[in-house]
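Only one protein chain is missing; all other protein chains are in place.
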Amino acid sequence: MNAQLKTERVFSTEGDYKVADISLADWGRKEIDIAEHEMPGLMSIRRKHAAALPLKGVRVTGSLHMTIQTAVLIETLKDIGADVRWASCNIFSTQDHAAAAIAATGTPVFAWKGETLEEYWDCTLEALSFPDGNGGLIGPELVVDDGGDVTLLIHKGYELEKGDESWVNSTGGSHEEQVIKALLKRVRAERPDFWTRTVAQWKGVSEETTTGVHRLYQLAEAGTLLIPAINVNDSVTKSKFDNLYGCRESLADGLKRAMDVMLAGKVAVVCGYGDVGKGSAASLRNYGARVIVTEIDPICALQAAMEGYEVTTIEDTLGRADIYVTTTGNKDIITLAHMQAMKDQAIVCNIGHFDNEIQVDALYTSGATRTNIKPQVDKFTFGNGNSIFLLAEGRLVNLGCATGHPSFVMSNSFANQTLAQIDLWANKDSYEKKVYLLPKHLDEEVARLHLEKIGVKLTKLTREQADYIGVPVEGPFKPDHYRY
Amino acid sequence: MNAQLKTERVFSTEGDYKVADISLADWGRKEIDIAEHEMPGLMSIRRKHAAALPLKGVRVTGSLHMTIQTAVLIETLKDIGADVRWASCNIFSTQDHAAAAIAATGTPVFAWKGETLEEYWDCTLEALSFPDGNGGLIGPELVVDDGGDVTLLIHKGYELEKGDESWVNSTGGSHEEQVIKALLKRVRAERPDFWTRTVAQWKGVSEETTTGVHRLYQLAEAGTLLIPAINVNDSVTKSKFDNLYGCRESLADGLKRAMDVMLAGKVAVVCGYGDVGKGSAASLRNYGARVIVTEIDPICALQAAMEGYEVTTIEDTLGRADIYVTTTGNKDIITLAHMQAMKDQAIVCNIGHFDNEIQVDALYTSGATRTNIKPQVDKFTFGNGNSIFLLAEGRLVNLGCATGHPSFVMSNSFANQTLAQIDLWANKDSYEKKVYLLPKHLDEEVARLHLEKIGVKLTKLTREQADYIGVPVEGPFKPDHYRY
Amino acid sequence: MNAQLKTERVFSTEGDYKVADISLADWGRKEIDIAEHEMPGLMSIRRKHAAALPLKGVRVTGSLHMTIQTAVLIETLKDIGADVRWASCNIFSTQDHAAAAIAATGTPVFAWKGETLEEYWDCTLEALSFPDGNGGLIGPELVVDDGGDVTLLIHKGYELEKGDESWVNSTGGSHEEQVIKALLKRVRAERPDFWTRTVAQWKGVSEETTTGVHRLYQLAEAGTLLIPAINVNDSVTKSKFDNLYGCRESLADGLKRAMDVMLAGKVAVVCGYGDVGKGSAASLRNYGARVIVTEIDPICALQAAMEGYEVTTIEDTLGRADIYVTTTGNKDIITLAHMQAMKDQAIVCNIGHFDNEIQVDALYTSGATRTNIKPQVDKFTFGNGNSIFLLAEGRLVNLGCATGHPSFVMSNSFANQTLAQIDLWANKDSYEKKVYLLPKHLDEEVARLHLEKIGVKLTKLTREQADYIGVPVEGPFKPDHYRY
Partner (left out) sequence: MNAQLKTERVFSTEGDYKVADISLADWGRKEIDIAEHEMPGLMSIRRKHAAALPLKGVRVTGSLHMTIQTAVLIETLKDIGADVRWASCNIFSTQDHAAAAIAATGTPVFAWKGETLEEYWDCTLEALSFPDGNGGLIGPELVVDDGGDVTLLIHKGYELEKGDESWVNSTGGSHEEQVIKALLKRVRAERPDFWTRTVAQWKGVSEETTTGVHRLYQLAEAGTLLIPAINVNDSVTKSKFDNLYGCRESLADGLKRAMDVMLAGKVAVVCGYGDVGKGSAASLRNYGARVIVTEIDPICALQAAMEGYEVTTIEDTLGRADIYVTTTGNKDIITLAHMQAMKDQAIVCNIGHFDNEIQVDALYTSGATRTNIKPQVDKFTFGNGNSIFLLAEGRLVNLGCATGHPSFVMSNSFANQTLAQIDLWANKDSYEKKVYLLPKHLDEEVARLHLEKIGVKLTKLTREQADYIGVPVEGPFKPDHYRY
């Protein structure tokens, strides 16, 4: 752990990759081996498509947390034929030994734990830059996205090449927005038609998370979506598993590795009671914390109440709560004023995709004294003497302070991703520029691939029973509106 | 309790009603008063529409468990103008004091606990038979259905009047099927054009439960649905509350009142892990039972496994499980052969809508010795000396052996029912013969009506936040495919 | 259920018994048969001592809730030789069909649901009055007590016969106290040396519950205890099972049968976090209620906090809590002032042994309007318009409104009772007038008798392992101070 305190920024960049330390590859490989046993969905897809290679030669850019689990996803995509380049989708989420192991196999990966924002977007660009065979560069044919940063970059770059400079030249916006704009201007100078050539060959994107999906629907509604997209997040075997059961395991993991805090007896506030909030609240309660939920949606609020949670506003909790977790996908959930009014030593963190759920920028410029305890753990002391702890600078606490969701649940999510990639390529000539969901039979298939590993025995419908309820014997078993 | 053992079938039938004992009306009224405090959704709808009377003079037939909660629904429908006639939708589900209280107010109700099948269908017909003002009888303009028995009867009657006698004259089918056929023949003889005249004025049905909704979709797909229908079951505030949280409370209640059995330490098998199964399994586990789930659907099976349940086939549980509960909506879930192979003194019950989940008929004719312990509790002893207990003759154990779901959750379901009735009438000229869902804003509204009662404080979106996630400040907040 | 509303007080008293309705005996017998399958501890003791009859001819008076489970205890005592007379220890706790079944076998039993206090104490005296063989009456040689009423009566009667009239002639005290005093005066008049003759042959008492045990320790400390006593309550297999797991099942049962109330979403206050409080709080939380605990003991309070309960004073909960349950063994926990300040329609009940946990007398005389909803459910409306519901008149809600703890857990308690009776008789010549605990090997034996029924397989220590931890291979395994 000590090394984290004195990291010098020396990178391993001998090949077509940039990682923290290539010597970590062996360790990473051992953990990938372990993960493979926990990811039956991906391993089964590998076996099934080993001969046909449905993505043979297809250029795939991935922008998704560069963890051990993602390494298994990357190698699955490669096993079914893809030509892959990868970046992480969060500055803190890379596991350096995972990145090293992937780099060591010759797959271009650009990711390390603790990137600056400038480095982050440079890495994203690297992951988008395939040799075009003529000494030049060309973008991907397919994109695996998580949060939509790659999709955003291509859309914005394309917009710029099409002559619309308004956004790139606008001022204001967050620091990150300025970084993106600068990058796009540089690309335009260096590779004038890069985005146009890329879009011409771009066949689709599969998107991992609630926030990114939301962006896609907005693009589609606005009529500006450039490619077909598959909403992987809303496969049941993604959102009802990864978001719920993944967070139920990884939130506490992040809190524990960051703060070693006793959760029993604490008052914890979970902002938002969607799938992520449900998993987060369950985890904290199971440790003996008293959980308070905040919600805007009366249905989710009523669900929380039915589960025995107190549901109130964040203002009502100030001064009595010890831990705050944002899970909403919205912004300004925890404001500077909230933080200033919290109980001394309150812990504040976010498990939603973007860091604007907490007003981190406002905190930084508030005059509060910042004391770094260890990487991804900072103490801010206000004028009145009270302090709060901010974890992972307001970014995903489970990935910033721990190692993210465990392998088994990610196997579900990534099986959906892989099936979506295969589907996008297979239908590249027929799909419209819309947002698609994977069909229910694939959703059920993903679940099915994970049952044997954990000893589940399914019951089989008889023909008579299937007829009685009007479904095929082999499924799918539910109408599309079924909520699970 | 003793009275139950020696009930003589003397009914109270002095007015346009038939109930067990009209003298119970006072007691029923006291419990209705209590229930009103627990049903803020219905009470709010009463207040809101007290002046406009949106169902003024509309003939409404209800076929829905005649409980205290339903009494509050009935009086809500009346308060907004409807002309109501009512029957229960299960032979065991009536609470006699609730029926008496309703009858005492002059509302025609035909229901008592422990009807024969013949009586049950006669009651249904009574509920369908409004005076037509000319000394004759006419059916309803709207139907509140639960399980679809009224919808079935009208469709089958209409089919017969249209000249298709094939079904009515077919042999085979269950005993209940024969009862229905006999009834339809009798109606045809006595009121030759009753169904045709009824259908001519029938504007719609709102259906309460999974099973009934399933029937409606089958009719719609077959093109034989006669009216617009609203699927109330799949409102989030219905299926994710009533089915889940209702059963979490009422299953154990049924088991306890029937058997006084200790649940801690027992092995309990829950067949099916839909919403009803989820609530049932949670309840049993919370009491300290070790719960085993059976499932056909790999997604639901994986959910059960993620919650820590053993998931296997029913065959694997025979001999080691103490309690069996069916929740599937399918048939032949527990067969005679299963029951014969169970552990001595196993308890068998059903909380799904229809009683064919358990092979009750086969059990009755199997040669097993039947010993009645008390109403709705029977012991069957097989040749090998082992016994099982069958509750409520395989019908809904929570309504047969206890009093069904508690008021608060039913207020959600019935608020949806009432809104659906209002909606059907308001749109009677525009709706097609299809199955509709209530729009999300009404779903959210139903939830909202229940928050204050239990002390929930909602957070309000700022305009900026609403814009950021692209929803109106007042909602609806989620896309239609959102699963909660 | 209806019968409860119009019960006429006609008793069955043809033999040496007094019960509500002897015709209920058949039903009671069927339920006793079922209970025997759930009470392996008692059945095993029957088999083990069937030949030796260790209580042969011993006069045993029982004062313990006359339920189905107690019927199995009574028949166990008889099977091992005892001459038994029985009364209930609570005016509402008798199950009339259980009493009838016992009476029908010729065992003198004096108990019915809904006794007046005068009737209650008369029944207790009847249970104490054995024929002495010379046409007179004599008390028991052993007593099975629950709450200590029989022990109190004998001690007070003996005190009076010894010439100390101070207590009997004192005024003040509760209504119940006056009833006891009147009874003792009557006995003195009718049977002048009854208590002296009884005490001369009285060899011991085994006491069931926390409150009664507390009385015994007080008598022993004061040097006025007349006989050896065994504290059955503090056998691990009693207090850590009956008090905890029994209440976890029966509290909700009482609430549901009384009020049919939805527990999910409600705020429930549990006063006291001992074993009974722990079980009560767990049950309510498991239903989705938000539970608040009140405590005087900092250790128990810290336990509650570690389990995630809010711990505060009752005053802090007034106006926001929906349900109140007292579990303390102390008095005046819920005062009249508390009740007057509660949220409208709050439910108030007690699951501790005595009814003085709630200020019921003060409520009755407060001017509040009382409306009886059904037996054991009363609504009190205060001047400000608010109402509360009081269950079972403040007596044990699980026995008053439902059927008490289920059989399996009572088999543990009653196995301890039976072993205690055998032990008292076997050591009648050596035990001192002190309070004893059963030795640990018997405690472990009681547990062992219940394992097979629920499929538990024990691991066996090897000789080496036993030596390593310094215990016999067959146990006992723990030091006496071990807390489980």
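Letters A, B and C mark the chains as written, and numbering starts fresh at 1 in each.
By definition in this document, contacts are C-beta pairs under 8 Å (C-beta built on N, C-alpha and C of every residue); 3 or more make two chains touch, one makes a residue touch a chain.
Just so it is clear, the model here is predicted, and its values are computed rather than measured.
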item	value
Chains in view that touch the one left out, judged over the entire complex	A, B, C
Per the touch definition above, residue among B:D79, B:D234 or B:E310 touching the missing chain	B:E310
Residue among C:K240, C:H353 or C:H405 that touches the chain left out of view	C:K240
Residue of C:A182, C:A200 or C:I296 in touch with the missing chain, whole complex considered	C:I296
Touching residue (missing chain; options A:K18, A:K78, A:H97 or A:H155)	A:H97
On chain C, residues whose C-beta touches the chain left out of the figure	214, 217-218, 234, 236-237, 239-241, 245, 294-306, 310-314, 316, 329-332, 412, 437, 443-445, 447-448, 450-451, 454-462, 464-465, 468-470, 475, 477-479, 481, 483-484
Contact footprint on chain B, counting only the chain that is left out	264-265, 285, 288-291, 302, 305-310
Residue numbers in chain A that touch the chain omitted from display	1-5, 21, 24, 27, 30-31, 34, 37-38, 68, 96-97, 245, 248-249, 252-253, 256-257, 259-267, 286-288, 320, 344-345, 371, 373-374, 379, 389, 402-403, 405-409, 454-455
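The rule is simple: only the chains that are shown with their structure count from here on.
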item	value
Overall pattern in which the protein chains touch one another (line/ring/star/complete/other)	complete
Identity of the chain that, by mean CA position, is farthest from chain A	C
Maximum inter-chain contact count - chain pair	A-B
Equivalent interface positions on chain A and chain B, same or different at half	same
Separation of chain A from chain C, taking each centre as the mean of its C-alpha atoms, in whole Å	57
Residue numbers of chain C (touch at least two other chains)	264-265, 288
